[in-house]
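This report concerns only the one structure given below.
Of the protein chains in this complex, all but one are displayed in their positions.
Letters A, B and C mark the chains in the order given here, with residues in each chain numbered from 1 onward.
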Amino acid sequence: MKYSVAVAGASGYAGGELLRLLADHPEFEIRTVTGHSNAGKPLIASQPHLRSLAHLTLQETTPEVLDGHDVVFFALPHGASGALTAQLTNVRLAVDCGADHRLTSEADWAAFYGGDYNEAWTYGVPELIVAGEPGVGGGQSPARQREALAGATRIAAPGCNASTVALSLAPGIAAGVIEPADIVTVLAVGPSGAGKAAHTHLLGAELMGTANPYAVGGTHRHIPEIQQALRGAGAPETPTLSFTPVLVPMSRGILATSTARIVPGTSAADVRAAWENAYADETFVHVLPEGVFPRTADTVGANTCLMGVAIDEAAGRVVIVAAVDNLAKGTAGAAIQSANIALGIPEATGLSVNGVAP
Amino acid sequence: MKYSVAVAGASGYAGGELLRLLADHPEFEIRTVTGHSNAGKPLIASQPHLRSLAHLTLQETTPEVLDGHDVVFFALPHGASGALTAQLTNVRLAVDCGADHRLTSEADWAAFYGGDYNEAWTYGVPELIVAGEPGVGGGQSPARQREALAGATRIAAPGCNASTVALSLAPGIAAGVIEPADIVTVLAVGPSGAGKAAHTHLLGAELMGTANPYAVGGTHRHIPEIQQALRGAGAPETPTLSFTPVLVPMSRGILATSTARIVPGTSAADVRAAWENAYADETFVHVLPEGVFPRTADTVGANTCLMGVAIDEAAGRVVIVAAVDNLAKGTAGAAIQSANIALGIPEATGLSVNGVAP
Amino acid sequence: MKYSVAVAGASGYAGGELLRLLADHPEFEIRTVTGHSNAGKPLIASQPHLRSLAHLTLQETTPEVLDGHDVVFFALPHGASGALTAQLTNVRLAVDCGADHRLTSEADWAAFYGGDYNEAWTYGVPELIVAGEPGVGGGQSPARQREALAGATRIAAPGCNASTVALSLAPGIAAGVIEPADIVTVLAVGPSGAGKAAHTHLLGAELMGTANPYAVGGTHRHIPEIQQALRGAGAPETPTLSFTPVLVPMSRGILATSTARIVPGTSAADVRAAWENAYADETFVHVLPEGVFPRTADTVGANTCLMGVAIDEAAGRVVIVAAVDNLAKGTAGAAIQSANIALGIPEATGLSVNGVAP
Partner (left out) sequence: MKYSVAVAGASGYAGGELLRLLADHPEFEIRTVTGHSNAGKPLIASQPHLRSLAHLTLQETTPEVLDGHDVVFFALPHGASGALTAQLTNVRLAVDCGADHRLTSEADWAAFYGGDYNEAWTYGVPELIVAGEPGVGGGQSPARQREALAGATRIAAPGCNASTVALSLAPGIAAGVIEPADIVTVLAVGPSGAGKAAHTHLLGAELMGTANPYAVGGTHRHIPEIQQALRGAGAPETPTLSFTPVLVPMSRGILATSTARIVPGTSAADVRAAWENAYADETFVHVLPEGVFPRTADTVGANTCLMGVAIDEAAGRVVIVAAVDNLAKGTAGAAIQSANIALGIPEATGLSVNGVAP
């Protein structure tokens, strides 16, 4: 029997992508979708591309409506899911695609988000290397976050930029081949990550034909999430990270260019091996051959994180260029992959490694 | 009387932008335009946006056709202008928009370009700070490259990425507030910088809706040009630079995000002042107010380089985000601004500070 | 001495384009700019591309602020300028870029706009053919709207789609070579024509990578304006027009494809001659050679309307493909060109025939 599923925040971009993936998932049955200003209207008016779900109507986003489903996915603005999830009494698995349950540090939450702090849930990046837990992953492979996700009942899906950068850097941190200090990341991102609320700076005429930076100078909310993930991957200290996102004219996609100083004395082969070994067995995270780098187009609609690794000996830095679809692997795909693991469903169920290109 | 002008390579993107600017320039008269495969055809077939030049026909690109003009602008592929310019006997001012005459180091040329080396010409970035030349600019302002351009007869217009990054970093180098080691630059760039020759990877279907990195890992040809400029600005050693360009879906524009380590002990105010002082008197290079960062749209068609400066104390780095139109200030605008200086025409003649947005 | 100018609605897209053009106009001095929610803020915060106007501050949009200027340009939402302009007592020339003063028929206004009707002002499309007025244009050339604009004190700048289509069809109507019945026009348009107010359906993520139709089936407000212009050009009856605009992913531009039935028995040469003769002497409206059709890119920032004309004998229709920049020739350029005429300034002053491409 299929798991009954509700999606809260179904009229937005993350909600739409959850539904797109869930619609073809053999183990889930979408029973309830909720909205806010669109409650009472047919889902198809908000998500006209989801023709197979034209029969659904958006309901109010209340605990009563959501409670009682086997699985509830939350795709709400930051700050909205915390109070709501606390009132659920009969939900086997809750997956929050917002930020409310991501940070383990209340101080980080206060500094970068503000408002009520909610406890951290299990972080939904299965492939993330997790270090320093005795007895876990004692074999040749490092431990992974998927081990924590098995059987989880509350999952915090990652920030799309954060997971992309954490996956990009964790192999080098865990292998001890890069320094955790002085990392620099610059990202080209599409505006769907900013959501569907109408703001002038997100208008098409403001974004087409132009590259627009934002949150420059260390203010982006994904910075503490990245630092937390890299500490988890074994960074001996909190990494320092210069992080600059740039909006570019594509509706979906993140291309994250991360560079870190190579630990002096490390050979190029050892650097490269850290990444290749880390993801050699992964279905969705691929290290491309030497000299090959990914395009975001290659990940559209897919649950993949594709990365190319270059060693720049003159600069003394490794450069990792990683591509993801911010709505798929960056948000909804990660949520479903994590839910699969939590429920004991084969991890790749309902997810694709193939993108829609060109 | 106006200066007679020829533009070689008039059917390409850089050539088209030269002509667009020259068409409204009160001191220049476009007398000759040349092409290669398009020779013999009307210019308007290659440049259908230049309606005021519909009377011109593309001629062959030969020394005979070009010689005798007061000014010749070259917008040819790299390697093509060197041999040609050597044969000109009667040209008061030659401005090369290609790379052939940019590098002072034959070793750099061999490493990054290859083929015959040509001597360096006067570098066409007027606002670039030039240090260490006794007697030059002895006053309160630092010396500038415009002083070398006055009266020049052979000018090398800069690489678009190179000048953007050099202008971004020179103030901090010259003021001694940033370290020349371990600079990291990532650029979002439009494909017009790659020229008009047909290549599959530059097709619209390959570039729309996607961010595509290239020349990752220290191989881009503008790296030595940036290093040369920063040495000229006073770097005590050759800067190390991690440099990653990313093609994004806009036809024009460069958004360069450059970060450098702040020299320990330097106050945020001193860092910021380095940039503000450097360009306070400049017409075309603007440092935006604190917390404001430029969009490439703001520079389209303009001769401006707009930059925002952020101090990220947690990361110990300054972040400079600079926007230019790669064809205007990045190439053709720089060429004309430099030509103005060389000929004693007021520097801003024929150039605008206003972009075409949205 | 320059004419003093105020621009009302200076923070929007049409206002920004007016200012971009006025900033370089030798006969106008921008003295006052007004906004609504942005009043009190620097103009540069709303129009960061207009670097030469960084000294201006947005004032409130009131009659007191606007009165007393030689020229006032209105770039306000439809319905906002009517009441305001009625209160101006000391303005030599008012140019309204909104719709309030375009329609001569109160019934059309009620059917397509609603709200208070305002009397029609002189229509600001100088090149538009005007027929049937005894004694006007009695020579070989047909009369033009520019004759009505000479000395005008109140001008209604056209709707961008309307003027493009009217200019496309008027030559054939006036020459009697096409039927005024059963015209079909489909337009690819950029979203800047919809203004800068934040609406979900205009978000970048909604518009990039997709073509979105709107106002399908005869509901677009520019339809009566086109019919009015074509009646003016000599249509013996009100033309019937199927009109469908499609939003496409470009910030600026209109590509209007208009087709009309050729009057039976008319030769292809006569059809083509109607267009070529109509605009042979025009500075800003160009009929391209046979087999050549315009791109919107060729008109970006320019005051041009470029059109290609094809005779499809099998279909019995003429096809006119016309490109304009909706903000330039479509709105602000038309306003300034008309103001030039009204004030006796040479018509092309401050306007360019060259676009910014690619």
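Keep this in mind: a residue touches a chain if its C-beta (ideal position, glycine included) is under 8 Å from a C-beta of that chain, and two chains touch if they have at least 3 such contacts.
Since the structure is predicted, the reported quantities are computational estimates derived from the model, not experimental observations.
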Residue touching the undisplayed chain, where the options are A:33, A:300 or A:336: A:300
Among C:232, C:308, C:330 or C:350, residue touching the chain not depicted: C:308
Contacting the left-out chain in the complete assembly, out of A:57, A:238 or A:352: A:352
Residue, one of B:40, B:151, B:204 or B:289, that touches the chain absent here: B:204
Contact partner of the left-out chain, one of A:24, A:60, A:106 or A:237: A:24
Interface residues of chain B (partner: the chain not displayed): 13, 190-192, 194, 196-200, 202-209, 249-251
For chain A, residues in touch with the removed chain: 13, 16, 20, 23-24, 47-53, 192, 208-209, 251-252, 286, 292, 294-295, 297-302, 304, 306, 352-358
Contact footprint on chain C, counting only the chain that is left out: 182, 184, 186, 188, 205-206, 208-214, 216-218, 240-244, 246, 248-253, 255, 257, 259, 261, 293-298, 300, 308, 310-317, 319, 321, 323, 357-358
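Simple rule for what comes next: only the chains that are shown with their structure count from here on.
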For chain B paired with chain C, centre-to-centre distance based on mean C-alpha positions, whole Å: 36
Whole-Å gap separating chain A and chain C, where each centre is the average of the chain's CA atoms: 46
Length of the line joining the C-alpha centres of chain A and chain B, rounded to whole Å: 38
Chain A residues counted as touching two or more neighbouring chains: 205-206, 208-209, 249-251
